[in-house]
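First up is the structure itself, then whatever we jot down about it.
Complex shown without one protein chain; remaining protein chains in place.
Our next item is subunit A:
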């Protein structure tokens, strides 16, 4: 039977990690969330960010008018799915989508009516973006231009980060972006006025564009809270962007510009920031219309947010709506060939990808469309020193492996994977800990008495009975010291 053979993949499917935005939403108050749920586009986007079981449960409850008893719903749950079901319910109550009750199950009425409206259409909330009037004089940007714009913006940011430590002077992103990078701890200016990439910044570079984007947006949301921006407006604007259309349905292209008129002041201010990140495009800063780019419209999906960024993949179809067209897209992302002799061939002419590779390989040759390098102990240790972990290197190589490599099983040569991990272990031979050394005890009995007390507190890191000394942690010092003082007084 076909289903049995699927069992292995199911485990992966159900251990689907929650979206990074969900914890942030859960930390918000119920009133904030309820205000957010008033907009159908927000409900639809949040619905898409949830896990598969939550989504099915919401759908089951969506069209019911009255509350369902919790027992009725749990009767549908198979015994092996009990844990998954319970955690799904707790996510839903955490987001105030389901009402918190152990007896009855019902959706938050605001969420319910908005999601219904999203699915059936209608209403007059205008939450999916008010289209701009047709402008016959100027042609709106086409998809290729939008993609190029988004890519250029995004790579400027990444390229600035990756080359900040190397004394090059790449194009600087805008002040707002720099501030955001600094706030998020991806870069800092510890050594003078020049911004330097931090170890978390190096890790950030190896993530997928989708993760990077959400990472920055989350930071933006935290900042918005401090800047006294209305979080509901910020979030609903992001969600609105994610449900907007790029401007092409199948082969037909049509104007997809949205009007800025109905936006609030906060959202107009956001427009400026998002323009810097490459999420939206405007002809002029004063323009009354804007177009979302692919970075924005794929926020709630897992399709690649950026068009393939190297020239060999240029033939990728731009149609994001067709699954058939999409299936060829992801494969072309890969460009790295790794051999068992630690050699890396990267078929790319993209300076950003070259720079990211340069983080952990030693470059040998560069050709117009090919970079050849070696994974060496020095290069990997340099990367590890920058805070990149061995797993991150391996996962970067895996996700960007050339289609040719995908025929191999395992994908990366085992020797190379093991060696990268060994190089990481090598660094961990020495552990450092801050603390205090206690020595010169008057008698062996004194020493043993204090040591026993310190061991009770679990603060001993090292001891040497022959030299009558031991090393305790920083946290335990006050206690140990007090103990010794009390003892010397009493004697």
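Everything that follows uses one rule, which is that contacts are C-beta pairs under 8 Å (C-beta built on N, C-alpha and C of every residue); 3 or more make two chains touch, one makes a residue touch a chain; residues count from 1.
The rule is simple: contacts and distances are computed from a predicted model.
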{"item": "The complex's invisible chain, by UniProt name, from \"Gpi16 subunit GPI transamidase component\", \"Ubiquitin-conjugating enzyme 35\", \"Signal peptidase complex catalytic subunit SEC11\" or \"General transcription and DNA repair factor IIH subunit TFB4\"", "value": "\"General transcription and DNA repair factor IIH subunit TFB4\""}
{"item": "Contact partner of the left-out chain, one of A:106, A:130, A:223 or A:372", "value": "A:130"}
{"item": "Selected residue (touches chain absent from view) among A:60, A:142, A:419 or A:473", "value": "A:60"}
{"item": "Residue, one of A:120, A:175 or A:432, that touches the chain absent here", "value": "A:120"}
{"item": "Residues in subunit A touching the chain absent from view", "value": "1-3, 5-6, 9-10, 12-14, 16, 40-41, 44, 47-48, 51-53, 55-57, 59-60, 62-64, 76-78, 80-81, 84-85, 117-131, 243, 245, 249-252, 254, 256, 258, 262, 298, 300-303, 321-331, 403, 406-407, 409, 411"}
